[in-house]
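A single protein chain has been removed from this complex, and every other one stays in its place.
Take a look at subunit A:
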Amino acid sequence: MAEDIIVNHDDWGLHRKGYLDQRRHKEKVEEVIKQQLGDLIVDESIILSDGKKSTKIPMRSLEEFRFKYDLNKKNHTGQGNKKMSPGDILGRELGKGKGSSGSGAGENPGEDIYEAEVTYEDLANILFAELKLPNLDDKKRPLIAHDRPEFNDVRKKGLMANVDKKRTLLESIKRQALQENKDKDKRLKITPEDLRFKTWETRPNFETNAVILAMMDTSGSMGQFEKYISRTFFFWMVRFLRLKYENVEIRFLAHHTEAKEVTEEEFFTRGESGGTRCSSVYKYALDLIESDYPPAHFNIYPVHFTDGDNIGSDNSRALTLMKNLVEVSRVVGYGEILRTHYSSTLMSTLKRITDPKLRLVTIRDRNEVYDALKTVFS
């Protein structure tokens, strides 16, 4: 017999090495995403498409660089299922070779750049990790509380899904330690009496109250680019708020020379025409606050996006109303989308307000949306 041949079957359940380094790789992927975040969040394929849940991002820095041959400039050897003759076209792109790794002969030309698939959720998580509602006063609470389950008790009876493994094991060990017959071979057994379950109580939970007033200029001067940028800003803002805060209300206000409240869908899809009178939407917002959101109970965050092309005669009125708005709000965001290099009159007018609660941003380029989000929500 061949006694030098041994077969073993150990428990490899704790072998996690691959996963550890996989996690590090994932961290690096996220770093790359973070670096490109400014460009990614304005990517049409993410914002405008309905069905698409992920996008591919080239991961140049995560390729494993080598001194290697230019595959496009060299001769390869392949195998066909029939006789080939010179001049036959194999195709534009080659399918991935199978089982060909590690060997020069099996090299796979047409190898793509390394890409990682990034889902919308990944992107949102990375983006939102940096954002928050600034100056949130958590004393401003609603009168009605939400019920919220809280695991705070351990009992002997309960749902199997909520079994507390650690405590159950401890009970089992304790019980067997007390037992007289210390049978060495006997493995740890868990009896029904050992079981411990986590249970919960429902507690009233007072979430801090906040309301966002999303205000957008829909006048004729807002071109494709301006609309796209402001919608991108609001798109991420709305998702961020819904993901991170349970109790945040968002009201959508659109304006040209007059302001009105619109539904979320209209806000993101409709365009109008006409001149611009920013004071109209400030007035509307102030009225809304007065009727629905007493500042004593609500954290109020008005955010306004426009191209800044306001009717000159309206500027002083807008300034006065904005001062009032800043006073009742935790933070006010004012964003101007400018493709030219002159600064608008409304922006220079609003600059007279020195209160740090007013956050002014100018967006000239697509990838500045990210910075704008960080400026307003940090």
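Keep in mind that, in the parts below, a contact is a pair of C-beta atoms (placed from the backbone, for glycine too) under 8 Å apart; a residue touches a chain by one contact, two chains touch by 3 or more; residues count from 1.
Note that in this section contacts and distances are computed from a predicted model.
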Answering from "Tryptophan synthase alpha chain", "Amino acid ABC transporter substrate-binding protein", "MaoC-like domain-containing protein" or "SpoVR family protein": the UniProt protein name of the missing subunit is "SpoVR family protein"
Based on the whole complex, identify which of A:24, A:156 or A:270 touches the chain you can't see.
-> A:24
For subunit A, the residues touching the chain missing from this view = 1-10, 12-13, 15, 17-28, 62-92, 94-95, 97-100, 102-110
